[in-house]
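Left out: one protein chain. Kept in place: all the others.
Letters A, B and C name the chains as they come in the text, with residue numbers starting at 1 for each one.
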Amino acid sequence: MQDIIFLIKCPDQKGLLANISSFFYNNGFNILQCRQYTDTINNEYFMRIQLDAAGLQTSRRELEKKFGEFGKGYALEWSIHYSDYRPKVAVMVSKASHCLYDLLERYTEKELHCEISLVLSNHPTLEYIADQFRVPFFCLPVNADIKGEQERKIISLLDKHHIDLVIMARYMQILSPEFINRYPQRIINIHHAFLPAFEGGDPYRRAYERGVKMIGATAHYATADLDRGPIIAQDVEPITHEHTPNNLKQIGKDIERLVLSRAVRYHLEHRIIVANNRTVIFK
Amino acid sequence: MQDIIFLIKCPDQKGLLANISSFFYNNGFNILQCRQYTDTINNEYFMRIQLDAAGLQTSRRELEKKFGEFGKGYALEWSIHYSDYRPKVAVMVSKASHCLYDLLERYTEKELHCEISLVLSNHPTLEYIADQFRVPFFCLPVNADIKGEQERKIISLLDKHHIDLVIMARYMQILSPEFINRYPQRIINIHHAFLPAFEGGDPYRRAYERGVKMIGATAHYATADLDRGPIIAQDVEPITHEHTPNNLKQIGKDIERLVLSRAVRYHLEHRIIVANNRTVIFK
Amino acid sequence: MQDIIFLIKCPDQKGLLANISSFFYNNGFNILQCRQYTDTINNEYFMRIQLDAAGLQTSRRELEKKFGEFGKGYALEWSIHYSDYRPKVAVMVSKASHCLYDLLERYTEKELHCEISLVLSNHPTLEYIADQFRVPFFCLPVNADIKGEQERKIISLLDKHHIDLVIMARYMQILSPEFINRYPQRIINIHHAFLPAFEGGDPYRRAYERGVKMIGATAHYATADLDRGPIIAQDVEPITHEHTPNNLKQIGKDIERLVLSRAVRYHLEHRIIVANNRTVIFK
Partner (left out) sequence: MQDIIFLIKCPDQKGLLANISSFFYNNGFNILQCRQYTDTINNEYFMRIQLDAAGLQTSRRELEKKFGEFGKGYALEWSIHYSDYRPKVAVMVSKASHCLYDLLERYTEKELHCEISLVLSNHPTLEYIADQFRVPFFCLPVNADIKGEQERKIISLLDKHHIDLVIMARYMQILSPEFINRYPQRIINIHHAFLPAFEGGDPYRRAYERGVKMIGATAHYATADLDRGPIIAQDVEPITHEHTPNNLKQIGKDIERLVLSRAVRYHLEHRIIVANNRTVIFK
């Protein structure tokens, strides 16, 4: 069965639920799921509504036009997603293999509703994994001199493959603000710390030195403000004084894998709306 | 601000969300929160809708009558709850103090929207705690001969105090099916194991003997089928081979406290609907 | 650096720590780590002692002989493990790929100190994964008529490859007691439930029907008593009423993966001693 998903954001106002749900009912749709959230601090309203596509009695374009007209009355910002489209994904990596393996494995097992179109890296190290899973691999080494040039090449690859989502699966280069801003809420990064603790480099060593009793990982949309984009998912594991920075790296791998794949799934299932640098997630 | 909460259950059918939300909108209400769930296996629909009571333009009785009429068309089963009423609660205990302390403390700190009217026990042991918090304490010792008689006394106390909810906070007697059936979905019990593991007596010793690596606790509505009522909340803690049955009892206390108070809060906030011996909980 | 690990079990008695540690000190060893546990209920003593192999001043055989002599005085049961030996492992699977992928990935990333020598299955389904990781795959279909015959073939493969550990990574056949008893504490099974809850078949469906609020997985040594062997590792995840049995299966995959690999790692690092159907695990 195919679904149609609307993500909606607007100023809070009376009658939103009754009027929006009636719109779809009156247009012949069966509502499979509807989740709402009212941010009472900022007076904003959020909705995710999932319709049985079998109810569609017009063209998609007509539905969009009709809902667009309807939405004007409520100042709705909205997006529409058809479940028969599989978003195209690029995975960016450096040398650490665990997140790449995990994503490709879940992809192979059909846990992720997408098409992984290519793997990009600044090192050739992980090419064999992309090969193993028969996904094209592009190696674009980076140094200070050619960084801008390489970013342009990456952009051209992403454009050519009509990439909808970029996953930074432990890509250890900092991308330029220009690059980042080109893909708003379309780049998911995994940071190997429980943000906002240990922003920046070498978080496991710093966690060891601070003597924390849990370590974590954070998946977030990348913004030009490094490690400060809207957080999508976080998790932690208890540790003890016995763990060296190397042990933490090892333990952290399992957290990173789980947190990143969870965030990617929320995104691909159209469960996330961003507002005020925070994510509203309809699980 | 006062709220009105409806809990609704009915056969799944098209238009429920649009029609129910329109009913409230058309009757002048602002919908503060609305949560739905469709059980696609049993084709049942569940809703919790929370209204701003300021929108009430009629008497409560009239609202109820009107919604009752409306609901017939959809075969709705429903209940209504006004937040200005504080449900009356009886706590039943034996000798273990931790759950009683926890409930009374949360009650004092206004975490629980209720009035704890009395504490009942088959032992005098915990009277000092009820005293400390200035709640009436009734001691009704039980043995095989007088069990029926004592249950009748308990019923008469519950009736007299118009008790809405009975919390079995480690009450170590088995109540008769007649007693239990008198209070459907109005008795919450805490079992000191991760049900369905270790139903019945002495679960910590049995957990030790089985060598499990986590222990847990389960809060559920009591039914005549011992330890098999609808589960409301569960949690676990990791343990190791080093923990003796006594250690488990100690560790378990914190789990029991948290799980029981969580379940009680869901109930008092009217977040639970029971169907097919399972709980639908709108958190 | 190479290590030598002793696992020791004996009746509790005074002077064990002083005398055993002095034995190694007097024989020129640096003790890298030493963990003890006294089971005060059964009066048993357990120790794991890890030595710097650089201290070895004799042949391995002589060390073993000398320690054997020493141990008689205390009725020690013990085993010795040299870290330069990589245990040989066979993985048994049926059709579910997630545990096999996870083990092979960790193996490739050198997280597991072993050699995965072969993958055995009663179905050809997962051959492509073994191929991907270049591990030999043997398909031995099973039905009631040829079960005994196939088990004999499996045994002959395990013998031929000098297999030290069998991992049942969602192998959906029940092995005969004769087979199981041939490999005491050398078969690790993953059961997709939080044992002792939901022993036997179809645990996710039964978890759904019982309405539990958490599901789990359990890794244990296989014994002839199905799903009742010594538990090595367990974990759980919270679920809600919204999860269908299929969702539980999906959520469970991540728990199974983590729990199984954790148990395998404890075994391969010689951290487990079994007594009274319980595991002592020196983490």
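One rule holds for everything that comes next: contacts are C-beta pairs under 8 Å (C-beta built on N, C-alpha and C of every residue); 3 or more make two chains touch, one makes a residue touch a chain.
Here the structure is a predicted model, which is why all the values come from computation and not from measurement.
Engineer: Which listed residue (A:60, A:95, A:152 or A:278) would be found touching the missing chain in the intact complex?
Structural biologist: A:278
Engineer: In the complete assembly, which of C:31, C:140, C:226 or C:251 touches the absent chain?
Structural biologist: C:31
Engineer: In the complete assembly, which of A:69, A:84, A:145 or A:242 touches the absent chain?
Structural biologist: For the chain that is not drawn, the touching residue is A:242.
Engineer: Of A:40, A:59 or A:143, which residue touches the hidden chain?
Structural biologist: A:40
Engineer: For chain C, which positions touch the chain that isn't shown here?
Structural biologist: 14-15, 17-19, 21-22, 24-26, 30-36, 38
Engineer: Extract the touching residues of chain A with respect to the undisplayed chain.
Structural biologist: Within chain A, the residues touching the omitted chain are 37, 39-41, 194-198, 209-214, 216, 230-236, 240-242, 244, 276-281.
Engineer: Just checking the interface: what residues of chain B touch the absent partner chain?
Structural biologist: 97-98, 101-102, 105, 108-109, 111, 132-133, 250, 254, 258
Criterion: only the chains that are shown with their structure count from here on.
Engineer: Averaged over CA atoms, how far is the centre of chain A from the centre of chain C? Could you give it in whole Å?
Structural biologist: A distance of 36 Å separates the two centres.
Engineer: I'd like to verify one number: the distance from the centre of chain B to the centre of chain C, where each centre is the average of its C-alpha atoms, in whole angstrom.
Structural biologist: Roughly 41 Å separates the two chain centres.
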